[in-house]
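Certain chains of the assembly are absent from this excerpt, and the rest are unmoved.
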């Protein structure tokens, strides 16, 4: 059988780390999207306050099955 | 608290101007999407009729919060 | 009147061909999206098994009207 | 019937605005090219004189039918 996947683009933010920002985005998606399969990082940014990194902001494309 | 944003890609068209095409896309999104925060232009095109620009077509990525 | 279009990104897979993978993605979208107008190929990949192409996987952006 | 389109790349300049630079390029093309259908902006630059924008220079790809 031939599958079809959809990709959505999300930006997760975290005060802790780049990975935590990605996991925050994936966790938020898991509330409404089932059958997530992969992600790809498309941008890594951050917010600076008082001369220090205050938030890590990572944008990911998340792919999930939509064929059933 | 850590936020999550989603990005959608829309193309607005306008007979008037590039900016009007962008504002048309943002206005249309505001009918169904709340908490829009930013946009980024990804493509500027147009339709030509009788040797003149008939429609400006601008594609934007629009980011909005989805974490609540 | 000024139109607005939305673009979604889908990946179709097929055991047969690149075109069949695209048509699979378009056919799947037609179940929930009306007024589809165009697509653009953004990536052509595939899965290899036993030294042969087992699945063609083609990612397309599909544009459709959302202004009414 | 299957159509064929050709794309040419032009740079229009204007003292007035980005859009006027595009329309200048389209108008110039209309003198020798018929059946123009679309354009796509590939670069937006400008010339600065005395600390101010003196000319807007916008490069567009213009597509037109060549199959008859």
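So that you can tell them apart, the chains are marked A, B, C and D in the order they are listed, and the count of residues begins at 1 in each.
Keep in mind that, in the parts below, a contact is a pair of C-beta atoms (placed from the backbone, for glycine too) under 8 Å apart; a residue touches a chain by one contact, two chains touch by 3 or more.
These figures come from a predicted structure and were not determined experimentally.
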Complete complex - number of sequence copies, 4 represented: 12
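Definition applied: only the chains that are shown with their structure count from here on.
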Recurring contact interface, reference A-C, options B-D or B-C [over half identical by residue number]: B-C
Subunit A and subunit B, separation of their C-alpha mean positions in angstrom: 22
Length of the line joining the C-alpha centres of subunit A and subunit D, rounded to whole Å: 38
Interface hub residues of subunit D, defined as touching at least two other chains: none
Subunit C-touching residues of subunit B, taken from the complex the two chains share: 8-15, 20-21, 24-25, 28, 55, 59
Parts of subunit D lying in touch with subunit B, wherever the complex brings them together: 18-19, 22-23, 26-27, 29-30, 36-41, 62
Contact set on subunit B toward subunit D in their complex: 17-18, 43-48, 51-53, 56
